[in-house]
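Excluded from the complex is one protein chain; the other protein chains are retained at their positions.
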Amino acid sequence: NDADPIPLGVVQVLSGPQSKYGANANKGIELAAEEINKAGGINGRPIRLFTEDTAGSKDQAINAVRKVIGQNKVVLVIGPTLSTEVFAATPIANQRGVPSVALTATAPGIAAIGEFSFRASLPEDRLIPASLKRAKKLYDIKRAAILFANDDSNMKSSADIFKKEAAANGIEVVAVEAFSSRDSDFSAQLTKFAGLGVDSVLVGAYPDAGASILTQARRLGLSKVRFIGGNGFNSPKIIELAGPAAEGAMVSGPWSIAKEDEANRTFIAAYQAKYGEVPDQFGAQGYDGMKLVAQALKNAGATIDTGSIRTALQNVEFKGVMGPFRFDQNREAALSDGAVTFEVVNGAFKIVQ
Amino acid sequence: MLEVKNISVRFGGLMALNDASFQVGRGTVHALIGPNGAGKTTMFNVISGVQRPDAGRILVGGADITKLPLHRRASCGMARTFQNIRLFSGMNVIENVMCGMHPTLFANPVLSILGIGKGRAEERRCHGRCLEILALVGLADVAYSPVTALSYGHQRRVEIARALASDPALLLLDEPAAGMNPSETRDLARLLVTLRQGGLTLVVVEHDLHFVMKLSDKITVLNFGRVLADGAPLAVRNDPRVIDAYLGSSAASMKESA
Amino acid sequence: MSFEDLWWTYESLVLSIGINCLLALSVYLVLATGQMFLAQGAFMAIGAYTSAMLSLKCGLALPVTLVLAMTVSGLVAFAICWPMLRLSGVYLGIATIAFGEVLRAVIINSEPLGGALGLNGIPTSASPALIYGAVLICIVGCFAAIRSKVGRAMEAIRSDETAAQVLGINVFRYKMAVVVVAAMVASAAGVLNAHSHSSISPEDFSFEATVTILSFAIMGGISTPIGAVLGAAILTSLPEALRGLADYRSLINGLIIVLVVAFRPEGLVSWRVPKARRHA
Amino acid sequence: MLAQQLLNGLVLGTIYCLFSIGFNLIFGVLHVINLVYGVYFAIGAYAALVLATTFGLPFVAVVPAVVCVVGLIAAAIDWVVLTPLKGRDGRYLASLIITMGAALFLYSVLAHAFGVEARRFPNDFGPSALYRFGNISITGVQIAILAISPLLIGGLVYFLRYSRWGIAIRAAADNERASLIVGINPTLITLGVSFLAAALSATAGMLIGLNFNAVQPYMGEFMMLRGFAIVIIGGLGSLPGAAIAGLALGIMEILTSAYGSSLYREVLTFALLLLTLWVFPNGLVKQINARRP
Partner (left out) sequence: MNPALQIRDLVLAYGGITAVKGVSLDVPAGKTVCLVGANGAGKTSVMRAISGLVKAKAGSIRYFGDELTGRHPAGMAARGIAHVPEGRETFQRLSVEESLRMGGFRLPRAEFGHRRDAMFETFPRLKERRTQLSGLLSGGEQQMLAMARALISNPKLLLLDEPSMGLAPNIVDEVFQVIADLRQTDTTVLLVEQNALRALELADYAYVMETGSIVIEGEGRQLANDPRITTAYLGGEGDCL
């Protein structure tokens, strides 16, 4: 029927410790869906979201994807949140020929899972070089240390990319240290860095651990050292938690609350109005991801089936709060103007050129 | 049958056994008595291998078993009961006794698991034999009750039945009559006499002197881990050192009853 | 919803239940001898990684990798028996968990095994028939074993090791045999898990995974294999059954576990298997 | 650098001690594995956070309030969760599972109430000053941790060993029926121990939340595994053992990261545990086996 809602699956971590990533992405998705439906839907048809929680578990991610496809007959799946979940669950969608769009997973190889597997998040090998290049130019960093959560696949790949790009930019990496995502004490690693006289620390950590690292570093006297984060760092949470210790930290991302364009301002205002808090990168990714999918559906025209959606996704041209967007040949994100780099100045992210 | 040679066991500063030696003749009933804490149970523990002695040797039928692993002693024909009852609390009475037969079950475990061939036959034999033993100690009618539902005295009988199940040549009983009234004690004594006639060698620790005097062929008295006296029941009973350390005033009543 | 869709929707769940049944049985076996041998996660990992590597790198078929992985696990279990079985009670429990965590850290830091990301694209060749066949064999095997002299010896060991030894039961040999068998069952579960989900990563075999596996057996009841299996089935499907509750899911899930254990501390199934068959 | 690293180790080790004493009370003395213990850690931190932000209480008032509030909450929860297991054998395992369920429940409650994202204390809350002695820096919170922990450990050891109620705790854990006979109610004792242990856990949670300045619902989880390891390495039920093990583990973790590689830092705990048990199968401070062979 022409007026029937278009069923879409949303599979995210909505409970458990990792829900801080999935829940925010989901907020962005719902906000976008609401706007789309308010604006008349897709070619006259509203969209309907079937949202399922994975609790951060692979098994549940698989079952959730199976449920939205098998039972709710969705034509496309948005998610899952974490890279490991994507690796487990996306093959299932592929098996049925249902396109899936991962919005937040950054580990390498995700789009390669199958013909129907897309990834809208900018992988880190596009973000980190930007940070390093600018940091090198602005602050002339020479001696760096790497610190990352080695039991987290995203952070592990951050660290690998840091290593490679530091070499490419002529930055000497004098130490590579790790921690576990469950840790909250980083004093040993940081004291060691202080002893090695590094001028910068390249961090693969999520905001919670990242803020602790910054706070402890300042305490241990690494006050002049520049901290450069990977994608995990790109959150206002870092500033909120680390307070003054966050000053001078740098990060690159596809999006920042500091981006001063019309689309971004409207998005932030709408998000704040709906949820009473400012969005973080996950919220923006969710929002843009949903809008991107809607654009593709619109392009697919009247005959909405999984095949046509796949083609539409492959060819979509979209401009969201993160800037212009399309997928490349390998179904990876190809943001045409790439990453923006920010630095914390006076308790807020400022874009640096 | 059993030779205990210069056994010493030390717990911290305490010599629980101090150079204790005695011999048990084949087919006899040998009593081990002594004050509380004299080391009788410790001696049983050493003989059955539960406790490693600090010095000394244990010989059974001439063979030195001092270093033999615990579980191998059962197949040498040794069985024991525990003073503080140690039944397998999750099982019922007959299962407990069947566990006692374990060293006499030789069928391949795989056959037993599958319940075929030798395994099956053996299982039947085991079950039948255990029922007989239970009848012997007067527990036939509670064969299938959980052991935890038994009164103290009955649990003690299960202990004895379980020890008998392996068809031992040497049986060590630690206070078998504790918790039994005089008539029950008498039944037990009768049972033990029958067993001795069947060629079984018995070592008994017991504080019930009537029982000990009537039943035993020889008595060893332990005191502070040392052998205080060793000999025929009458001689031991009249030994002033034994009266002083162990019997107390009851020595007098013993004489009357004898 | 057509039957086909219904089956497709719950296929993974059904497979997971079978695999978790195997794990629960592995826990059941060790607990039946009173050993807190909690390396199920570790042996699952050994099975899963061995089989995944063999099929990804050498292209071997599932039956072959299954047998090889189980052999490897059996050997590893055999090797760690000697130091481990000197420990008893919670000491053994925590030591086996520690073994699992050490193994996991080694995998995390090992590039060939994919590090924290794990291995992906493993052929999904585990069929429901294979998984449930294995479960059936294990259940029947467990029942047959506990009804024989082997089962009596196992319970005797659980109840009082010293007394069992005095009765002539070779406690060490029994414990070792049970641990090796349990490790092989757990590794079979690991293999089947890898080949039904297509991806494995170290976090699947963490401490939490082991506790979850343990909870299958405890909640179902460890007096019979049926209890363990039932526990696995219920606890595996619970998160799916509660999907309607959205974010209150884990809250209710936790509450259900508390209530079940509080009202049935011996587990859902608490009857015991007789260890002496009554003959006429 | 070495001096700073040793100080880092000392602080971390003391934090481990603080956490493990209470854990050992439940695990080693009551013979119950209580996974909720890690939640009390977080509840302690959140309680402090709420008292400090919503009610604006000063640090000195927050500490006793947290101890009482969390202690009572814990006693109530443990009464629901642990009393059904009384007198059962296999208490370790059943308690592990029931408290796992309870922890799942409570984590959800915390997450619903406070969100899963980290929160922080107000800037000027608690002894937040930073002191520098030459190359070495130390914060007021760290000094507080270093000062409070030995007092608590010493006090608890004395209490358990010599006071009548301390003996009663061990008696109730040892033989419930006998303790009923002599007129000690094991249920009340359990509740008392829950209160005590949770108060310790909450204190630790609050201090650690302050030290790292991040409070999260799941913050206790990373301590739980180490708590297990420390209690086992030290010897079940031995508070001095746990103190030694906690301190040693903290220092060794820091030194390994500092002079070896931090890649294997997390494993160190478990490798250390396996090595210790290899040599001392009953932990460093062996509890005398009170069962005759």
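To keep things simple, chains are lettered A, B, C and D as they appear, and every chain counts its residues starting from 1.
Here is the rule we go by: a residue touches a chain if its C-beta (ideal position, glycine included) is under 8 Å from a C-beta of that chain, and two chains touch if they have at least 3 such contacts.
Remember, it's a predicted structure, so these values are computed and weren't measured experimentally.
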- Can you list the shown chains that the hidden chain touches? B, D
- Note on the structure: Per the whole complex, from B:A20, B:A189, B:L202 or B:V227 the residue touching the absent chain is B:A189
- Item | Touch list for chain B against the chain that is not drawn | 11, 34-38, 40-42, 83-85, 149-154, 175, 178-186, 189-190, 193, 207, 209-211, 214-215, 245-251, 257
- Positions on chain D contacted by the hidden chain, ascending: 164, 167-168, 170-171, 174-175, 177-186, 188, 287-288, 290-292
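Here is the rule we go by: only the chains that are shown with their structure count from here on.
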- Message: Comparing chain centres built from Cα atoms against the global Cα centre, which chain wins on proximity?
- Response: C
- Query: Farthest chain from chain D, comparing Cα centres?
  - Reply: B
- Chain centre separation in whole Å, for chain C relative to chain A (CA means): 36
- Of all residues in chain C, the ones touching two or more other chains: 109, 162, 247, 250
- What residues in chain A touch two or more of the other chains? 15-16, 150-151
- Query: Quick one: in the complex, what on chain A touches chain C?
  - Reply: 14-16, 52-53, 55, 57-60, 62-63, 66-67, 69-71, 83-84, 87-88, 91-92, 96, 107, 109, 113, 150-153, 155-157
- Residues on chain D engaged by chain A in the complex (per definition of touch): 1, 4-5, 8-9, 11-12, 15, 108, 111, 115-120, 123, 130, 132, 135, 137, 139, 208, 212-214, 216-219, 221-222, 225, 253-258, 261-263, 265-266
- Task: Quick one: which bits of chain B touch chain C in the complex? Just the residue numbers, please.
- Result: 48-50, 70-75, 79-80, 82, 86-92, 94-95, 98-100, 102-103, 105, 109, 112-115, 119, 122-124, 126-128, 130, 144, 162, 166
